[in-house]
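For this view, one protein chain was removed and the others were kept in their places.
By written order: A, B and C. Residues from 1 in each chain.
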Amino acid sequence: MYDLPTLEPIRRYKSIAVLTSGGDAPGMNPAIRGVVRTALHHGIKVYGVQRGYSGLINGDIHVLSSKGVSNIVQKGGTFLKSARCSEFHQATIRANAASQLRKLGIEALIVIGGDGSLTGAHLFEEETGLPVIGIPGTIDNDIFGTDDTIGFDTAVNTALNAIDKIRDTADSHERYFLVEVMGRSSGFLAVHVGIAAGAEMIAVPEFAVDVEAISLQLATSKRKGLGSSGIIVVAEGNAPGLTNRIAEQMAHHGHTPYVSILGHIQRGGHPSGHDRVLASCLGAKAVEYLLAGYSDMMVGVNQGQVVDVPLDNLTRYRKGLDPELLKIALQLHK
Amino acid sequence: MYDLPTLEPIRRYKSIAVLTSGGDAPGMNPAIRGVVRTALHHGIKVYGVQRGYSGLINGDIHVLSSKGVSNIVQKGGTFLKSARCSEFHQATIRANAASQLRKLGIEALIVIGGDGSLTGAHLFEEETGLPVIGIPGTIDNDIFGTDDTIGFDTAVNTALNAIDKIRDTADSHERYFLVEVMGRSSGFLAVHVGIAAGAEMIAVPEFAVDVEAISLQLATSKRKGLGSSGIIVVAEGNAPGLTNRIAEQMAHHGHTPYVSILGHIQRGGHPSGHDRVLASCLGAKAVEYLLAGYSDMMVGVNQGQVVDVPLDNLTRYRKGLDPELLKIALQLHK
Amino acid sequence: MYDLPTLEPIRRYKSIAVLTSGGDAPGMNPAIRGVVRTALHHGIKVYGVQRGYSGLINGDIHVLSSKGVSNIVQKGGTFLKSARCSEFHQATIRANAASQLRKLGIEALIVIGGDGSLTGAHLFEEETGLPVIGIPGTIDNDIFGTDDTIGFDTAVNTALNAIDKIRDTADSHERYFLVEVMGRSSGFLAVHVGIAAGAEMIAVPEFAVDVEAISLQLATSKRKGLGSSGIIVVAEGNAPGLTNRIAEQMAHHGHTPYVSILGHIQRGGHPSGHDRVLASCLGAKAVEYLLAGYSDMMVGVNQGQVVDVPLDNLTRYRKGLDPELLKIALQLHK
Partner (left out) sequence: MYDLPTLEPIRRYKSIAVLTSGGDAPGMNPAIRGVVRTALHHGIKVYGVQRGYSGLINGDIHVLSSKGVSNIVQKGGTFLKSARCSEFHQATIRANAASQLRKLGIEALIVIGGDGSLTGAHLFEEETGLPVIGIPGTIDNDIFGTDDTIGFDTAVNTALNAIDKIRDTADSHERYFLVEVMGRSSGFLAVHVGIAAGAEMIAVPEFAVDVEAISLQLATSKRKGLGSSGIIVVAEGNAPGLTNRIAEQMAHHGHTPYVSILGHIQRGGHPSGHDRVLASCLGAKAVEYLLAGYSDMMVGVNQGQVVDVPLDNLTRYRKGLDPELLKIALQLHK
């Protein structure tokens, strides 16, 4: 695990709220638990908001107890439920939401979610003045300012587990498989899964897919007796159907790979040990940052340490793939 | 496990061969091991044929040793490789294949595979006189004459494991999921998976899918406060794209379920304990049946016992779903 | 799955109760769900008794709803809790327990548990006249009259999963491992696990362990170059410490195997697909047998069919290992 900062409490809060927003990620439950237990430890009352920002708008907000977060550390998804909420894009709606919280005496909000959810959190804080801390929770690990996000490690393991099974059939039938993993704009998941699966090739949204080159390499590999089966990991990209299109184009070059779209299984499942510890720590530190007077920030990971990242940064920059990691992927999988 | 017959050896064989054919199924490896070790125990030489009937035609046939089948009991797929082989539909090709075997002094053949592969085995025996024993290996469990097939139990567990993950997202987002499992002409896998997953509904090829009824039930369930999320298990059926079509039709009734196609992960993975024991026993008994003078039969399971089933029967009858099991599925999932 | 009987309802019940007793087994939850949903389907009120027979004595009994058994099908253990209850060995206590049930208008009891628990159920019925149906739930599969019990299949898979991991170290370090699995008086679990794990040897309580013979075989195997690592599965037997004693005795013959006691992990975990379907069916049929006028019986499995087994039989006979299965174990693992 990462080094953890020592934070001195300088502010007091009577009541805070926590919510999960956007796509669910394994580890959201231990993150909520981390928030709740740490807050109670400091004598702060904690409210859980149901269904992300929707619950904020509808006032679907309830007190959470220490016992209420027992036995959830190992469960996938989020027991507070989650939702995407387009209404929250409107400033008037956000103002309303702040009133809901203030009506209940809630003085700060902790938001667990991905890029979009944390951007919403930033606007909410800026406009309403209500202190907000974000916790990065998404299987895509594509949030700028943090090297890790809750759910990413679990998703890598889930995808790998599926690919280990698929390889049985690939080997038995001497076929190539195109395996599509999540990742609309980033190839983080695909690269990690690809290296870990010993994939023969990896296609990521950061680079154009060259079907001709792929096909050529397969043909060469077969001719040289280096094997006629294998796994090609494909990040789904922005336009649905990418992997099937690649398969069709490969058919023009004489290859007939099978296609397997991993889909929603990547979101669920028991969180891995890493994600449970990470989530527990980020949840605990989110509360401690609040008490140390911080706001409008995300509890992120940088250079092996848990740090504060201004929420503002998330919208300004975009995270890139490590070229050294890509290089290793290329060198090892031949 | 099932009761096992006691068989007296009355015939002698010097050399036999074993192959795996058609779609791979977890447990084929322990079945091969069962054949090899039992044959060697009886002083019979065993050959492994590569790539199913293709290897028979091409003479891709090698001697197997006891050590050569060590440490494969837990591996998915088939180390002899498998393939579908359309040429084997021709009688002249089958005659050639028999010559290949006889040239090597091989006196009998054990075929591990599904419906089509075992039908081919029957024709082969009928035409060439070479004794053949079949072992049912398919995740579909759709072979007439046997209550169980190697790979079915593992596939149920694999599908369940995936659905347990999907349910995390279904619950967190309060959505319904249509989960497509394998099963072109039979709903065995779908019914077992559906009952075991506590699915809200199950669609099988044996009955027409009534999208209107499904949609109505979802609406009723929501209105009554019985939940607004769940899993609907769909057997893939004969025409590709069924599950997506159901989703589109449900959209006309105001529902927007997510779709998850489990696909090839269902074929692979470590065989379950049940499938490893079943495969070991069927492999061992296949050899013992040969020695007891049997031929042109499949080692199947009936009324809790391992029995001989004439291969002839497979083509004449079709296995049906147990109506009592369907009734239970309906009663429990509401 | 097994064939299911068709049963005609001839009796009416207004209220019944269900409890889980003795060691917990994975699949007890879907069995409870099967009982509850089927009873509700027939218009019967269902009560859940907490902590086995203790809850019966203390009147810790509550109504169960259809929703209350939602989302438990995949969970290990038993949500009704379980306990061993020595007081229930006294007839006066059993009479008291019956009064507790009658006070609540409960007319019949369904007991999910092992040998001891079902024997208690038989006495209870005999003495108090309150109809009782038993459901076999134990990972040991050692109940006379039924070929299968809820939890056995899962325990086999759990033990295998552990042994697959242990084999990594055995292979890497070229060592033998003695792996102790559950089974005080019966070797069912050990034999199934041993065959499925490809174990080099299996020690069961039904036969005396011959350490000298084991040691000799290891030495021979090493000398012949057949391998110097492997797995020896040992059923725990009646006297604690058996496996460590075997290890000590082997040391006198120059072998230093590692010891791994699998212990309690074998009881827990998500029930396998097989156990979930079996439990669902036995739970449903338990209620249907009641309605068909049966009592003082266990819903068991025989010759591939779900059948009624007089509870009386359980105490009279003892289940034996299939000698054919043992023979296969011996022939395959060399």
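Going forward, a residue touches a chain if its C-beta (ideal position, glycine included) is under 8 Å from a C-beta of that chain, and two chains touch if they have at least 3 such contacts.
Here the structure is a predicted model, which is why all the values come from computation and not from measurement.
Across the whole complex, the hidden chain's contacts among the shown chains comprise A, C.
Residue A:D147 is the one among A:E107, A:E125, A:D147 or A:E236 that touches the chain not shown.
Residue A:L4 is the one among A:L4, A:V63 or A:A251 that touches the chain not shown. The missing chain, though absent from the display, is touched by one residue of C:T78, C:N141 or C:S215; that residue is C:T78. The chain that is not drawn here is touched, among residues A:P9, A:G241 or A:G273, by A:G273.
Residues 20, 24, 26, 28, 51, 75-78, 81-83, 158, 162, 164-169, 171-174, 177, 258-265, 267-269 are the ones on chain C that touch the missing chain.
Summarising the interface, chain A meets the missing chain with residues 1-6, 30, 33-34, 37-38, 41, 66-67, 70-71, 73-74, 147, 153, 156-157, 159-160, 164, 167, 171, 192-193, 195-198, 226-227, 270, 272-274, 276-277, 280-281, 284, 301-305, 322, 324-325, 328, 331-332, 334.
One rule holds for everything that comes next: only the chains that are shown with their structure count from here on.
Common neighbours of chain B and chain C under the contact definition above are absent. At the interface between chain A and chain B, over half of the residue numbers involved are used by both copies, so each side presents largely the same positions. In terms of their C-alpha centroids, the spacing between chain B and chain C amounts to 27 Å.
If you average the Cα atoms of chain A and of chain C, the two centres end up 40 Å apart.
Measuring from the averaged C-alpha position of chain A to that of chain B gives a distance of 37 Å.
Listed for chain C are no residues, as none touches two or more other chains.
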